[in-house]
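With one protein chain removed, the remaining protein chains of the complex are shown where they sit.
Presenting subunit A:
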């Protein structure tokens, strides 16, 4: 039974419930108190000891139902012995009467597996599959590419080799029986495949998702395929949640060294003002204020899309975000992003300013004319763009004035460093006024960049 519990814990981890060894020990202790007799109590016990949030409870509940839905595997077989014999050893007493009464005379002399298939004893077959599965350590399955290997291993364990020999022999002597056996074998293959698929669902979900996310995280945002956009949005939302969790903690920092006289006197009033307890001044940190200028032309558009999505999902962390989009000219898009779904918002922004040839000079001039007052000494200004201005006047002087007004000026460029300054790129001229310039082409780089910006306020 302990073996089963361990397998369940592994399945729970696969379902995305974070289990520490200590928690599994607690769960074991709890289970030893309630026993296995009542399934609903067992389920409640796991939910109480293992899952620590509402989401985890749901995931674990589903996992429990899936896990205990199948027949319990019998005691694991000893190593070395072929599996069929072992299963037969434990089940022989109960099964032999039915087999002899309804059994086929010709079935004598065939392998265990063949006899089992011909007898159509469902219980015994599923028990044998389960045993073979645990011998093939099916719970180690992680990726969908492993399905074939594991199916093969399980069938091997069950003695498919012997079955093939039997089939070859029968094909000559008794074609009818051979046909029956072939059909049964096809059925068996199907069942094994289902078992493996279920195991993959139980144990492999988390791993597969991690792998996919990892690939996605390092893929260039501008070149991802349309079908991946939704997954990427999901990933960006995850990143946003992570950043929120990390940075939304209270920003109070004790700064020892400066006595808060007023609070000290108040606190010690009970002892006639003799300062037993001291109170120290605390420094409150500002929440980040961000002004984002995003190029939405051509290949930069997709990166801007994800960047805006990320910045605008950081409500708890970032006090104030104002976003501007530009290609030929510049408009404010904060309201559009706040009020609409990401897809709709981006479509609307694109229809308003997108698809023009980019003109950094006139866009910066637009910004200076109307929104320069949005920048305060606490503001971080983020410009996202490739700085390719089609050989028009870059107006770097405006960027200098922006840099002077703001706390920090960060430039995120989706192009690689090698390309900066080549062709019509104005990057070298702009970068002299920027506090930080960094490449930002993948989700990972995006996360890093935004995380650094937010962290500079902590």
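Keep in mind that, in the parts below, contacts are C-beta pairs under 8 Å (C-beta built on N, C-alpha and C of every residue); 3 or more make two chains touch, one makes a residue touch a chain; residues count from 1.
By definition in this document, contacts and distances are computed from a predicted model.
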Undisplayed chain, where the name is taken from the UniProt record, one of "ATPase", "Sigma-70 family RNA polymerase sigma factor", "Permease" or "ABC transporter ATP-binding protein": "ATPase"
Absent-chain contact - pick from A:149, A:277 or A:372: A:277
Touching residue (missing chain; options A:51, A:239, A:290 or A:427): A:51
Option touching the unshown chain, where A:29, A:212 or A:258 are the choices: A:29
Residue among A:230, A:245, A:404 or A:452 touching the omitted chain: A:245
Residues in subunit A touching the chain absent from view: 20, 22-23, 26, 29-30, 32-38, 40-41, 44-45, 47-49, 51-54, 57, 245, 249-250, 270-271, 274, 276-277
